[in-house]
Structure formats: structure tokens, C-alpha cells
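Of the protein chains in this complex, all but one are displayed in their positions.
For reference, chains read A, B and C in written order, and residue numbers begin at 1 within each chain.
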Amino acid sequence: MSERVVLAYSGGLDTSVAIGWIAEETGAEVVAVAIDCGQGGEDLDVVRQRALDCGAVEAVVADAKDEFATEYCVPALQANALYMDRYPLVSALSRPLIVKHLADAARYHNATMVAHGCTGKGNDQVRFEAGLAALFPELKVLAPVRDSGMTRDKAIAFAEEKGLPIDVTKKSPYSIDQNLFGRAVETGFLEDIWNGPIEDVYAYTDNPAEPREPDELVITFTAGVPTAIDGKELTPLQVIEEMNRRAGAQGVGRIDMVEDRLVGIKSREVYEAPGAIALIAAHQELENVTVERELARFKRGVDQRWGELVYDGLWFSPLKNALDGFIAEANKHVTGDIRMVLHGGRAVVTGRRSEASLYDYDLATYDTGDTFDQSLARGFIDIWSMPAKIASVRDRRQG
Amino acid sequence: MSERVVLAYSGGLDTSVAIGWIAEETGAEVVAVAIDCGQGGEDLDVVRQRALDCGAVEAVVADAKDEFATEYCVPALQANALYMDRYPLVSALSRPLIVKHLADAARYHNATMVAHGCTGKGNDQVRFEAGLAALFPELKVLAPVRDSGMTRDKAIAFAEEKGLPIDVTKKSPYSIDQNLFGRAVETGFLEDIWNGPIEDVYAYTDNPAEPREPDELVITFTAGVPTAIDGKELTPLQVIEEMNRRAGAQGVGRIDMVEDRLVGIKSREVYEAPGAIALIAAHQELENVTVERELARFKRGVDQRWGELVYDGLWFSPLKNALDGFIAEANKHVTGDIRMVLHGGRAVVTGRRSEASLYDYDLATYDTGDTFDQSLARGFIDIWSMPAKIASVRDRRQG
Amino acid sequence: MSERVVLAYSGGLDTSVAIGWIAEETGAEVVAVAIDCGQGGEDLDVVRQRALDCGAVEAVVADAKDEFATEYCVPALQANALYMDRYPLVSALSRPLIVKHLADAARYHNATMVAHGCTGKGNDQVRFEAGLAALFPELKVLAPVRDSGMTRDKAIAFAEEKGLPIDVTKKSPYSIDQNLFGRAVETGFLEDIWNGPIEDVYAYTDNPAEPREPDELVITFTAGVPTAIDGKELTPLQVIEEMNRRAGAQGVGRIDMVEDRLVGIKSREVYEAPGAIALIAAHQELENVTVERELARFKRGVDQRWGELVYDGLWFSPLKNALDGFIAEANKHVTGDIRMVLHGGRAVVTGRRSEASLYDYDLATYDTGDTFDQSLARGFIDIWSMPAKIASVRDRRQG
Partner (left out) sequence: MSERVVLAYSGGLDTSVAIGWIAEETGAEVVAVAIDCGQGGEDLDVVRQRALDCGAVEAVVADAKDEFATEYCVPALQANALYMDRYPLVSALSRPLIVKHLADAARYHNATMVAHGCTGKGNDQVRFEAGLAALFPELKVLAPVRDSGMTRDKAIAFAEEKGLPIDVTKKSPYSIDQNLFGRAVETGFLEDIWNGPIEDVYAYTDNPAEPREPDELVITFTAGVPTAIDGKELTPLQVIEEMNRRAGAQGVGRIDMVEDRLVGIKSREVYEAPGAIALIAAHQELENVTVERELARFKRGVDQRWGELVYDGLWFSPLKNALDGFIAEANKHVTGDIRMVLHGGRAVVTGRRSEASLYDYDLATYDTGDTFDQSLARGFIDIWSMPAKIASVRDRRQG
């Protein structure tokens, strides 16, 4: 029996050609695996049939949208995950999900190899291969685009020669990756970092500059998980979908940045993540209300490291697991409602209420009813400032 | 000769009354010190005269706007200082400046005491007293509002009894602190954190929801210092003033948050800081272009700690000095232009260019001219993912 | 019925006098609570009787050594907790244990107040009161030594006047706090930080400089908990006791340092903690073998913060709980044997073996059997060093 390769299959030109390319190159049978993590586009059955038509011996398709929302997007939300304080890790979150399905399929189909269509200068190759190294290290990795010269021109030639059922004529100027949590766009003219994005690059968000009515809503969180909008209980998937729709309609969540890739270069990236950006803003403010100060201060560093790890392809790693332990504990009381106005590209929190609130009106108020004992202040300040004071006296003494 | 007190004088009811209150309480002479750090309002000469009319033996006034911009706001910008990722430290920046002038005045006028009008539950009392402990620890601190029962009602009664030249009838529902870098508003109805702010609380920013034309501008930085707008060289003070005006006109920089005070409570704060928010966004993106990845990653933690220290009143402290050493080195190459669009409450970077850029088009491009050697990737990924892979194999072996 | 006070009772002069002192001062009944956390000395029944003889209405004594070892010392070990890289938190660990028992006793005996014998310049007052604030915030705290002038001279006079059954004549030059995890000594001549300790200050450790035979042993850990010595299964309490005995006999664990107190001053401290120091050394090395690199690197910062929090009296705090979540996850695989030689004040690891080891002989060896693929190195290094290289080229270009 032939060896088998599981291929991360998107349905597009590159991975459709890769089916035959890999088969020729290795003599192995190709099992195509297509995962729906909310990228939209074609029906999964269409994608499945195309894989078979292109020569796959098996084509596995899976609707993993719920899994993606619950197991990947929600943890990112609990970590307020914004790489470089901006990017909500859209693609970086979907890669470990796909890797998990590839590893499962490889076990099921007795594959000895796994293939992806990434180039050699992006982050996704690392996320695929680092994830596979953790979940199924015995698999040999094939990367035809990167390692065996499957350029776009060669791919088109191959498709035409073999008569593959792919339209090779439609050429988008944009290189796009999108899923439930957002959308990334790269394109030639944006590689000049002085150029601004044009309206044409966006698909998840309407133009924030266009006049429209604001949209007000209330998001409910339970232990850091979004569980309802406007009082209606929803799954995480439903929350993110509705937030994408409503925040997207208000132009929320456009990001344009120069980014540090793991492979050592800076790149220019344009993203849209309306739901993610609005939900993170809401979650952060509910943390402000329900998380104790020292925990909140330390958590910022934990959140940053979590985001870096996931960006860097180390979702399946011991440090990620231990950070998850911290973050889960920190989210235990992040329960309550956030009222938010979406408008003109802004997602603005205007109210918060929580049974688990640490905000104490009686301590905070300057009106009658104030219970804060102001006589405590002097002792606190004198001891608080003592180390710096002693050092200052020393500094002057030393000149 | 009588002992002398230097009083941090604002010109308002509380500190005007404090002149006489302190004189009666201590038998000392009061030297009023009023510092202009861009809070606007009355002319300094008017303030000076009022202090004298209220019984001060001396009244020192100083226009410290340039000093504030250069020595306090610019370092905050270089640290991208946002307490809890939101608040640009407006009041926290002005207090050490005032402290410095108070200490200077105390030395000049041979004072043995210093007084402020803060309450006992806010941060500013700590910033005043911790700063004074560092700069002039021998001074005895008086805080009549906090420590000797000078409530608002008693202050009004005192003013009326003594015939002080203060209008005690106009009662604002808002408690406001403002300076060049922004404005803070507290008021009773916002102490219910479910209530949203109303348009009436804002003064530095126009309503972002109102339709208007966008404003595009180019900000030039030199080693992390903003030095020009639209090609016109400006001082830091002029940059911040112009950015306040232009970003404020677009509704940029409104902040509504629940905040962790140093004195142990959570409070609800509304701020406006149009110039600060726009400038920090511009500075961050120029850092993305000019600062190396590992430095940028570590700097986030340094920036956070810098903001916490300053918020917590430890501007004059050894750790602050050492963080400044780090931040100055990190800003050495943060030189270049940022093009930004101000509109509808958003300050959005649309272009960046820099002689010191680390973005390398030839490495980043996917077009012809690509110089990135993709054959390096496999070795990198295998070694990069090796520790997590070995751990993963162990984890499965251990079950 | 009278109000009741629970008193943290040690059996010594100060807290014996405090029974009557508090009763006179407040008119309340005093419930004495004495906790054995391994401090040795008198029998608990003797301590109990003395409390009653001094006027306590109830005297609660508890052998909490097992609880202390398991719930307080083991977590410290898993965090490699060394404040300022030196001090294994001896007293800081016992205070929350005592606080827990005080709060339990206060609930059981319907107390409204709680008392301790700490002074106003040490850390322990903070640990008591911060712990009580978390566990039983309604209790009013009494601190007669600090707040109502119960100096040593007055305590002796009070004891003589009331005929309390305490020997007030024996005056030790040393102020000592000790428990299962170690021993702290303060004394007048050590307040001159140029003076070295003399042999007389030590009780848990023999002189490391004396000639003796080395002691070799094997410590077994299971998920970061020490579970056996030389193959014999032991409880955590038994492990620490045996390590105290054997490491103490070799002079291991003496510490002499200038330390940063929470209350703002530096103090000079001498400690002995033979078991703690030897066990931490063993645990650290087993982590080196079983914990993945990135987790180990991040854990150092977590461990440091854990130690600071506990030193600073915040054992019962949200951040402590979240750090515990991280540390527990990180210790999951810290299972195996450490061979250690105790001798001449040194505790030196000489061997380690573990089913959960991440050390891979085949990858590490330079002998035949090497499975490390050296061809990976070049790609790794080129990408690893790329950001610094690009920055370096820029720096030279910029001059």
C-alpha cells in the first residue's frame, strides 16, 4: 500500500495543484483536509468534490466553526490578545485548529506525511510545522511552494496541463486570509508603507467615515466568556458572528500596521476584525471592574506573552498551558454586562454592571455616604514613599 | 521671623481659603505658588493678585508650559504611557512638575512647610507628598482638606466670614483637573458606572459623532520627540497644542474607564486627551517601523512599569531613572514621519517613512526583487519548535 | 455577654502580658490561639495552661505542622521561593497559616476583635492584618505593642504587678522567629551591617567550617512535591524535618543579608533554613531536567513575583491564586530523583533521573548515536539573528 500524505487544503489554486504535485513528487496518496473556521466562501461539499477531482484519494471536510470560537477565539479574548497591542491573532488562532484536524486525519488515514501550501517567509509555515511537531512529530512535512519550487506560474502551468477543475484566470491583486475572528490582506501597493489602504481592500467592515446611526448593545460575559447580547443567550460562535455583523457595519476593527514577523522581518499588514476588537474592548473594561489591581497589572505581561507565543506558533507548548492556568483563574469573576456603542469605527464602552464588581460606590463617592477613612492616607503615603525618599537623600548626599 | 508655608495654589475656592486657614492654624506666613501647565483659565496675574488679596505674603506664578511639554509630556510619549492601556497620565504628569516648583520656592523663601488642597482618597495627595519626600524631605506637609477638616461648606463659610474675593456661589457639578496633556472629569452621576457620560462633560473634544471633514497631517519625530507637523518645525509645546486643537476638533481622545487608584479603590474616570492619544498612536507606529523586535517586546513591559510608577506618584525615584535610561536608548532611532488621519474620534496612521526604518521592502515583498532566502526556514522552524516538541513527546509518554 | 478578642499567642512575655493588657484596655474577653508550625520549644499543653493562667477565657492550641508543610512550605518549594534570591520566606509563610487559624477561632468563639504582638516597623504586622482583612475583614485589629504603648519595660512591670506566671528575668539578646521551614535572628550587634554573625546566633545549623563526613542522599519529587528520601516514602513534613536535620548537620542554609522590608526600610537579617535551601536546590535542578525552556524562563519571573507577594503579606490575594495556577501547571511533570551531597555548608546536586526528563541523550551526545541534525543550524541562526542584523546595518547607516 502506498504512503499517504494529509494536505491542508483550502480549495484554491495552490493547494489544488499541490494534490497532484505531491503525488508526482512522492508517489504517495494525498488525503485533502479542508477545515471551515468561518472563512466563508464556497460550500464544503464543493471544496470536497474539487479535491477529489484534483486527484485526492480522500477528502475530509469539517465544520469547525464552533470549535474554533470556543477553543481558540474565547481564550484569545480572555487574554485580551493583541499582538503588538494591535492585532487580534486572526490567522495565528486558526492554524493550531487546522493542525489538530490534520493530525487527527493523519492518524485516521495512517498518513506518514503532511503538507501545507505556505511560503518560506511567513509566520504560518511556523505555526503549521511547530504545531505538527507537538501533536504528531513523526510526520514528515512537505511544503511544495517553499521547498520544491511550486511557484504560482508553475502551479498554473500544472493545472492547465492536467486539466484541473480550477479557474486559473481570475487573479486577485490581494493575498487574503480570513476566518471567523478576522481578515488579513496583503497586496503589492501596501508593501510601500507610505501608501494608505484604499476602501477596496476591506470586506468585513463598512467605511467608518460614512454617516449612519449608532448601534448600542449590551454584551454579557460569564467568567470571561461572552454568553449573551442584549439579553439573548448565544454561543461564542453566535456572539462573534453577530458582533462581526454589527461592529463591521459601523466600520469597527480596521488595523493598519508594520508588524514584526517571527521569521525576522518587518511586514506591512492590514487587518479587519470587527467582532474581535469590539469584544476585546468590552472584556478589558469588564476586567477593569472585576479584577483586582495587582492581578490586573501582572496579567498585562501574561497577556502579552500569551499573544507572542501564539503569534510565534507555540500554541501547543508547555508555557502556553501554564499561562492558560493563570488566565483562567484571572477570568473566574469576569462576569457581568457591558453596554457599548458601535459607531463611526469606534467601539466605546458606556456602562458596566456586575454582581462580581470590585467597584464600591461607597468607597469611591465624594458625596454623602463616603466610607473611605481618609485618616489612613498619611501613614500610607509616608511608608509608600520612604524607599524613594531615603534614596533621594542619599543621592543628594553623594552629589 | 514667622515660619513659612508654600502652598500649591490653583486660584480656586479651596486653595484660596487655605491661605487664611493655614495661617490661622499654624501662625505661619503663606507663600502661594501657582504653576501654569496649560490648564487655561484665568491670567496668571489675576491668580497672583487673588492670592495676595487672600492673605498670602508672597505669590509666585510661573508659566511652566514649555517645561511641562518637554520634561514631562515628551518622556510620557516616548514610553507610550497609558495607565491600564488607556489613560495618558494627565494629572500624574503635572504633579511632579508642580512639586519641583514648590520645592524650589520653599528653598527660595526659606519655608519649613508645604501645603496642598488634596483630599485623602485620591492619587494626587500621594504624588505631591511622595514627590516632596524625594525633593525636600525636611518640609512638613499640611493637607487642610484631608487632615484638618476644611470641607467645602466650611471653606465657603470661611470665605464669607473673611470677605475673601472669591465667588462662592457658582457651583459646578464637575470636579475637573486639566492641563496641556488632557483633562479629567469626575461628577456625581458618573459614580454610577452604568451611566454613560453626557456631551456636557467634555471641553477639549468635539462630539466625534458629528459629521465633518477628515483632517490629514504628517507628524515628524526626531529620536522619539515630536518636532514638526506638516513639515513645519515646532517645539513640543506647540506640537501638543496643535494636536489638541486638531484632534480635539475631530473628537479624538475621549476615555471612559474604571480605574485602579493607588489608594486601594476602583474609581470611574472620564478623560479627554486628544493630542496625547493621537501622538502616542503616531509614536507607537513609528516604533513599529524603527525598533527591533526583541527591544520592542521588552519595551512594552518597561513602558507599563513606567506608567504605573508615574501614576503611583514615584516620578522622582531610582527605578524611574533607570527606566528612563532604557527608554532613551530605545528611542534613539525613532525618527521619521507618520501620516495620520483624524476623523470621527479616530486617529489613524495611514503612512510612515523613515531614514531609520527597519522595514526592508526587498525582504518583505512577494514581488520580484525578493531577497529573503526561503531555504533558511526549515532549519529555523525545526530548531525553534524543538523544545515544545520534545516536551510534547514526553507528555504523551507520561500519559 | 462581653465582646471577645482572639489573640495570636506565642507563650512568651509579650503575648502573655497582652492577655491582661487587652482585657483591661477593652473590657473584652481574650481567647488565646497558639499554633504549632514547627517552632519547637514548649509543649502545647504548657502553653495552653499559661494562657489560661494569664487570664484567657479560652486557649486554643493546634498542631498545624502537617498543614504548614503541605499547604505553605510545598507551594513555596514549587515556586523556588527566595525573596531577593536568598531568603526562603520562613516567617512570611507561617503568618497566613496563623491568620487562618485566628479567623477560624474568631468565628467559632464569636470574636469581634483580633490581636497580635507585632511592632510597627516589621513585615509581620502587615502579614497578620492583610491576611485578616482578606479572611475576616469585619474583625477589629488590636496591636498593643504598636498602638497602645506596651513596651517591653511596661510589659515586665505589668507581669510583675499582676503576678503572671512568666519568667521576666531571662533576657535573650536575640529576637528570634522560627518554624519548620527555618529560623530568623535579629540582635543589636548585627544592626551594624559591617559586623559578621558569630557562631552563637545559630541553632538549626552546625558550623559548616568544621570537618565532618559528607552526607549523600536521594530526594524523590512527584509533581513538584517531595515524596521520599533515599527511597523511603515520607510526608512533606517528614521530608522537611529530615532535611533540616541532615542539611543542618552539614551547616547548609545559613543566610546573612540586607533586606528590603515592605515598610520601606532596609534591615539586616540572619536566617538559617537548612531543609528549605537544600530542597529548593534539588527542586530547581529537577525543573532544569523536566521543564521546557520557555516555560522555565517565564517561570522565573512568576516565582519572583510569588515570593514578593508572600513576603509583602498578600498570601490571600487574587494574584497569588492566579500565580498558583501557573505554578501548579508548571510542576505537573517535575517528577523524579535528585541525588545530592550535603557537606561543608553546601548542598550540591550530583545526579538526576526522571521518567519525565526532557534531556535527550541521543540529541545531546557528541558520541556515536547523535541524532541531532546539524544541517538545521544555519537556517536557524540566519533567521534568529536577522532582526539584530537589520538593526545593525541601520545603525551604521545612520552613523
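General observations
Throughout what follows, a residue touches a chain if its C-beta (ideal position, glycine included) is under 8 Å from a C-beta of that chain, and two chains touch if they have at least 3 such contacts.
Since this is a predicted model, take the numbers as computed values, not measurements.
Summary of contacts with the chain left out: across C:V17, C:V114, C:V201 or C:A296, the touching residue is C:A296.
With the whole complex as reference, residues 292-294, 333, 355-358, 360, 363, 373, 375-380, 382-384, 387-388, 390-391, 394-395, 397-398 of chain A touch the missing chain. Think of the hidden chain as still there; on chain B it touches residues 260, 263-265, 291-292, 294-295, 298-299, 301, 305, 309, 314, 317-319, 321-330, 383-387, 390. Hidden from this view is one chain, which touches chain C at 84-85, 119-121, 125-126, 129-130, 133-135, 137, 143, 146-147, 175, 186, 188, 191-197, 208-209, 211, 214, 254, 256-260, 262-268, 284-285, 288-289, 293, 296-297, 300-301, 304, 308, 312-314, 316-318, 339, 341, 343-346, 348-353, 357-361, 363-367, 370, 372, 374-378, 380-382, 384-389, 391-393.
Quick note on the criterion: only the chains that are shown with their structure count from here on.
Between chain A and chain B, the centres computed from C-alpha atoms are 32 Å apart. Looking at chain C, residues 292, 294, 383-384, 387, 390 sit in touch with two or more other chains.
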